[in-house]
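Only one protein chain is missing; all other protein chains are in place.
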Amino acid sequence: MLNKFWNLNKTIQKQIIETLIFASEFPISLDELLDIIENKLDFSGLVEQASEITTIEINNVEEVIMNTIEEINSDLQNSNRPYKIIKVANGYTFATRNEFGKILGSLPKFRNKKRFSKAMLETLAIIAYKQPITKPEIEEIRGTNSSEVVNTLLERDLIKIVGRKDTVGRPFMYGTTIEFLKTFGISDLSELPNLEEIRTLIEIKNTREELTLKIDFEEENN
Amino acid sequence: MLNKFWNLNKTIQKQIIETLIFASEFPISLDELLDIIENKLDFSGLVEQASEITTIEINNVEEVIMNTIEEINSDLQNSNRPYKIIKVANGYTFATRNEFGKILGSLPKFRNKKRFSKAMLETLAIIAYKQPITKPEIEEIRGTNSSEVVNTLLERDLIKIVGRKDTVGRPFMYGTTIEFLKTFGISDLSELPNLEEIRTLIEIKNTREELTLKIDFEEENN
Partner (left out) sequence: MYKIILPIFEGPLDLLLYFIKRDEINIYDIPIARITDEFLNYLKMMKELDIEVASEFVVMASTLMEIKAKMLLPIEKKDELTQSEDPRKELVQQLLDYQVFKEASQSLENNLEFMQNIYYRGIYESDISELSAKFKTYKPASVYDLAKAFYEIIKRKEEEGFQIIKIAEYKIEDAISNILEILTKEQQISFQKLCLNEKKQIVVLYFVAILELVKQGKIYAYQSDLNGDIFLFSVSKFYKN
C-alpha cells in the first residue's frame, strides 16, 4: 500500500528525507525514516503532485530510500557542499567531507579529542564485545585495575551504565553508546570483526611463531 | 592584516565558513567565525591560490563574511536544499526552510527527548534520589526557585505528582515516572548509583595516568 509520500514528486521526496536526516539529533535509521514518511508526516502544507512513481510498483521501499539518499549525496557533492550523509550507528547522519574535517580538526580544541590511550581502546573493545559487562569482569580479562579507564569512558560518553548484575554487591553493567559507534564509524555492533575469527587468527599466528622457532632451532643444530 | 584565509579562493572560503556553521553546536557569532578563520585554522592541507581578493583592501572583514554567508544561502536555495543559514540570537546556524519545518512540526516530539539543561538535570537528580519530595524541599536543596523547571519536567512526563505532604499547605510530592526510567535506560530506581558508588565513580585518583603521561613525554623527547 502506497501512501501520499510516494505520490509527491521526486524533488520533494528528496527534500523531505534530507530534512529528516538533517533535523535528527541522532543518526536516523531506515526503519524510522520509513515509519515517519509513511505514517507520521502531515504533507498538507505541500502541493501534492502525482509523479510517475505512482504508476510504478514499488517492491522495495527501503531500496528506494537508500537510492534517494545516494542521490542527495550526489547533489551535495555537485553543489560543493562541504558535508555529506554517512551511514553510522544504525542510521544516517550528516558529517563533514574529509578535506574540511581535516581543517576543522586543526582547531586547538579538537587536537586531543580523537586521541585514545591503549587502556581506553582495550577496555572499549572488551565492553563492545562482552556487553553488558561489569567492571570486575573487565578487570579479570585485562588483569589490571580498570576504575580510571571506565570513568574516563563514562565521562567521554563512550560507555553507559545499563543496569546492575544480580551478584554480590550488585555491580553496574556497562554497554557502549551511540557516541561510541559514531566515534569509531561503526554502523552496527555486528560490523565488528568476529571474535572467534580473531581467536583463530591468533592461534594460527601463535602456532606459526612456534613453527618458526622450531625451524630456527633445527637450523641452528645443523 | 590579512592572513592565509583571505588568500584562498572564494569557493573554498565559502566551504570553510559553511563547515564552521555546520559544525557548531549552537549559533556561532561573527566574532567567533572571524577568530577561528584568522587565528585558529591550519589550511596547510589545502592548495593555496591567490585570488583577486588579496589585491583588494578589505576594510570590513565582518561585511565580507556576511556577504559570504548570503552567497552560501543562494547556493543552498539554488541546489534545492531544504535548509538555510539563519541569524538567531547574534549567531549563525542552520535551520530548515519554513515549508519543511512545518513537516517536522507534525512529528510528535521529534527525537529530542534526551536534552537537559543544568537546572533540569539537577532537579531531576534531586527528585530521583529523594522522592517523594515537595517543591519547597527541592528549592531548599537547590537554593533557588524551581517552579519553572518542575513544570518542564512534568510536561516532559519525567516526573509526576505522587501525593500530598501532611505539612502546612499540604504541598504536592513529586516522584519519577516510567518515562524517566525509559529515558535513562534503567529498569528500576535501585539501578541508580548510590552516593558511595557515585563517589568512587567520580573521585578516582589519577596517579596511574600521570605516570603514563610522564613516560610518554620522555619517549617523545628521544
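Observations
Order of writing sets the chain letters: A and B. Residues in each chain are counted from 1.
Heads up, the rule we're going with is that a contact is a pair of C-beta atoms (placed from the backbone, for glycine too) under 8 Å apart; a residue touches a chain by one contact, two chains touch by 3 or more.
The structure displayed is predicted, hence computed values, not measured ones.
Between the chain not shown and the residues A:Leu34, A:Ile65 or A:Leu104, the one that touches is A:Leu104. Mapped onto chain B, the footprint of the missing chain covers residues 20, 22-29, 31-32, 35, 89-91, 94, 114-119, 121-122, 124-126, 128-129, 141-142, 184-186, 191-193, 195, 197-199, 201-202, 207-208, 211-212, 215-216, 218-219, 221-222.
Mapped onto chain A, the footprint of the missing chain covers residues 22, 25, 83, 86, 93-96, 98-99, 101-102, 104-105, 107, 109-110, 114, 116, 118-119, 121-122, 124-126, 128-129, 141-145, 154-155, 157, 160-161, 177, 182-186, 192-193, 195, 198-199, 201-203, 206-207, 209-210, 212-213.
To be clear about the criterion, only the chains that are shown with their structure count from here on.
Centre-to-centre spacing of chain A and chain B amounts to 21 Å, using the average Cα coordinate of each chain. On the chain B side of its complex with chain A, the touching residues are 11, 14-16, 18-20, 22-23, 36, 40-43, 45-46, 75, 78-83, 94, 96, 99-100, 102-104, 106-108, 110-112, 114-115, 185-187, 190-191, 193, 197, 200-202, 204-206, 208-209, 212.
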